[in-house]
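Excluded from the complex is one protein chain; the other protein chains are retained at their positions.
Letters A and B mark the chains in the order given here, with residues in each chain numbered from 1 onward.
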Amino acid sequence: MAQKRLLGLVAVVAIIAAACGGSTATSAPASQEPGTSGPPASAAAPTAKTGDLAEEQILNVDIAGEPPTLDPNKAQDSNSLTVLRALHRPLVYIDPATLEPTPALAESWEISDDAKTLTFTLRDAQYSNGDPIVAGDLVYSWKRLVDPRTAAPYSYVMAEVEGAGDLLALAGADPLPADAEIDALLDTLGVEAPDDKTFIVHLSTPATYFLAAMTLWVGVPIQESWITSPSAFEAGNYVSSGPFQLQTWNHNSEIVLTPNPNWYGDVKPTLTEIHMSMSPEPAQAMAAYEAGEIDMLLPVPSEDIERVKADPVMGAEYTEPPALSITYYNYNNGLDPTGQKTNPRCEDPKACPTANKEFRIALTQAVDKEAFKLATFANTGIVAGTMIMPGLPGATPDYEPYPYDLAAAQEHMATALQELGYASAADIPPLRFGFNTGSGHEPRVAFLAQAWEEAFGLKTDQIGSEFGVFLTQRTAGEYDLARNGWGADYPHANNQIAGLFTCGGGNNDQQYCNPQVDEWMTQAASEADQAAQQTLYEQVNKTIADDAASLFLRWGVNSQLVRPYVGGLQVTPMDSQVPGEHFYESIQMLVRQ
Amino acid sequence: MIRYITRRLLWIIPVLFAVSVITFLLMHAVPGGPWAREKALPDAVEARLNAKYGLDQPLYEQYGRWAIAFATGDLGPSYRYQDRTVNDIVADGFWVTFQLGVMAFGLAVLVGIPLGILAALGHNRWPDYLTTSISILGVTTPSFVLGILLIVVFSVQLGWFPTGGWEGPETWVLPTIALAGFPIAVIARYTRASMLEVTRKDYIRTAHSKGVRNQSVVSRHMIRNALIPVVTILGPTLAFLVTGSFIIERVFNIPGIGQFYLNAISTRDYSLLMAMTMLYAFAVAFLNVVVDVLYAYIDPRIRYS
Partner (left out) sequence: MATVTRPLPGQVVRERRSAGLWRDAWGRLRKNRLALVGLFMVLLLLFLGIFGPFIAPYPYAQQDLKAIQQAAADGYGIGPLNPGQYGHVLGTDQLGRDLLSRLLDGARISVSVALVVQLVILLIGVPIGAIAGWFSGRLDNLLMRFTDIIYAFPDLLFIIILSVVFRETAFGRAFDGLLMIFVAIGLTSWVTVARLVRGQLLSLKETEFVEAARAIGVQDRKIITKHLLPNGVGPIIVAVTLGIPGAIIAESTLSYIGIGVQPPRASWGSLIAEGYKWIRAEPHLVLFPAICIASALASFTFLGDGLRDALDPKLKGKQ
């Protein structure tokens, strides 16, 4: 059966890569934005009358797989977040319409004039176990988050808190200093709880996006006695602070949530139970929706979208609200001032043509993004010319410096070839075009490669690799061209640029560096004036596009199915696996027609 | 015989040792690690996690620590499911996978062997052609396709069975059939072939010529002697089935351990992968002992020194 095992691998490698891609929170959010037409479900939301309520208030959804962890400080993938959003609520939360921070656990807050001190006043609130939620629990949670011993993936969102920088850097120290030394550093962290109802944060530098980052799941209040107890994350022991509590967790099989009797929020859950199944296979989840086993599905597999739309029943249940995500392809810019990721090949300009701006412009103008979207994304999404997604401050949705124009592309290519010292594009050694296999990227890569070959006679070496191998090689700058994508963690322009297009950033795999961009980013972080801040982000966004730093192709949408009897949905562009997953408490089951 | 069996069972230990060393080395030689994400972790966090789990230490030390823990029954922490141990994960899913595997194996044997015998008895007539066609279909239909087809027909269209899960007999039917499809075809083919081999052996012809009634020739001599290749195949097939099929467990959303083997490779969940590999290696080695013992039972002339 050795071959049988290999046989199994076919689908597998494929599938796994998809799973990995998705569960890294890359596949992001969906949305309901101001101005855009919303899904019927959301329209039905606030208008649902009590008289329409079904007798049985049980919601069945699918979360695509076992959550790797339900520890709020450590979670990072969408399976976990989909559950955590029901179990916890941070200090501030997002307004589904405007994406602005709104009060949650904090009933109000004040920001000092120098924008460096944030003072929050907490509501009267209790955990699911009846204990009061006090400011000290936030201090504990935040310290735990930046504690190098926790090694939390999202600890960096605390970087601007006073004293956090040293702690975050300490994580890389080997061996770790003595516990006492770390504890001493933690004591200097700029968070304090002068009383149970007041929580104060001191920032070392103004950070206008900090409030938006606090809407993340990582900074929720955590009771020390709970999280340090054995098997804290199992049902029965789990202490939640959100609208629901963990009733059962059959690992790898099902999670059942029930309303948290002590939930402090104004909207009390109508649902009596939420059943979350964990189908790793999208085709099975799709079938489960059709068979009526689950009431909502997000995302609908792109291969099935046309079939769903054509279906008389499902066609009416299908919507595509926007998501805060983008599909783009890296050009290797070959720039790296930090020296950490120097690509030796790029020392010779001839060996690294994508480091040439004219060359990148030529490639960009040779791509028909509309056709790309039609053929490889079932025509879903919005053609993108820049990085920041529409709906966020700093977005410039209509800005496209290099539209599809083959004649212009030829001109830029001619200039580029002259600068690079090639007689024709066909003389350039095949460009290394990297992607991870099995997640449906192959046709997209083939589309782009063909476009460039037809336009310029340019050859590419299409290198498909297993996901882990691909990531390693992409980070190391081994590709000239590489598949990429991003989903917003929190709705703010900073999250789409910092680390991705700033010099030497951790996710700057295109090895792009423009000091002007970095400078504007720093300015924007301390610019209290909203309009001025927005202008700075717009400049950043346009400049990156002007530099043809990457090939921006498509902003995502959340292709989703919702049965008509699910009411009260408040979808956001941050939803990733369950429509309305940020506000489970407002969901209601209506009488079936 | 007892001595032989004991010796063979003891030999499983060096086999496991060799498999563990090879797997360990390969696993760490593959690029990428358990912390690789599309959204890269900060370097410092990655370094911290490596230090925390000892992944920054020399390989021989890591192996040593793993081996000692393994010997004491500690399979280590999962890197992906950080709040759980590999022991928990395996304990949760093993019996589900085992049950599914045994049911599929039973079905495969109960259908496959009679099909093969039927084909051999009706050699080059319709039963043979029918069996061959079924086998070709069974082998070439990818299990994913078979699984989805079963779901679409029996769950979505007819509504007879749930689309997935593992919550009672009605959820067992489709995955068992889907999992048994391939082995049924394989077993039928081997049974047919070795039955035909046996038909031409001298003693069968002798029995025929002595006027032994057809039916008892078939049952007493042929089937028994035809079993050797079939039994050879059954060992690894059972090992494969009881340690789980990635695709079937995935397609039917079954909370077994079959999914973990390949997921662990893909997510570089080292300790989970080691546990799954050891489990599979043990199943293969152990069942091959069983197969060899069965050889001697089926054909008493086979003696092991």
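Please note the rule applied: a contact is a pair of C-beta atoms (placed from the backbone, for glycine too) under 8 Å apart; a residue touches a chain by one contact, two chains touch by 3 or more.
Bear in mind that the values here come from a model prediction, so they are computed numbers and not experimental data.
Contacts of the undisplayed chain with the visible chains, over the whole complex, involve A, B. The residue touching the chain not shown here, chosen from A:Ile63, A:Ala378, A:Ala482 or A:Leu500, is A:Ala378.
Considering the full assembly, B:Tyr190 is the residue among B:Trp35, B:Trp66, B:Phe105 or B:Tyr190 that touches the omitted chain.
For subunit A, the list of residues touching the undisplayed chain reads 1-7, 9-14, 283, 286, 301, 303-304, 306-307, 309-310, 371, 374-376, 378-379, 437-438, 440, 442-443, 445-447, 449-450, 461-466, 469.
Although one chain is hidden here, its contacts on subunit B can still be listed: residues 11, 14-15, 18-19, 22-23, 26-27, 29-31, 123-124, 129, 132, 135-137, 139-142, 144-145, 148-149, 152, 185-186, 189-190, 192-194, 196-197, 199-200, 205, 225, 228-229, 231-233, 235-236, 239, 261-262, 265, 273, 277, 280-281, 284-285, 288, 291, 295, 299, 301-302, 304-305.
Following the convention adopted for this analysis, only the chains that are shown with their structure count from here on.
Measuring from the averaged C-alpha position of subunit A to that of subunit B gives a distance of 38 Å. Of all residues in subunit A, those touching subunit B in their complex are 1-2, 4-5, 7-13, 15-17, 19-21, 24-26, 66, 68-71, 74, 76, 148-149, 151-153, 155-156, 168-172, 174-176, 233, 250-254, 277-281, 283-284, 287-288, 290-291, 293, 466-469, 471-473, 475, 485-486, 506-507. Across the interface of their complex, subunit A is touched by residues 30-33, 36-45, 47-49, 51-52, 56, 80-84, 88-89, 92-93, 142-144, 148, 151-152, 155-156, 159, 162-166, 182, 236-237, 239-240, 245-247, 250-253, 255, 259, 262-263, 266-268 of subunit B.
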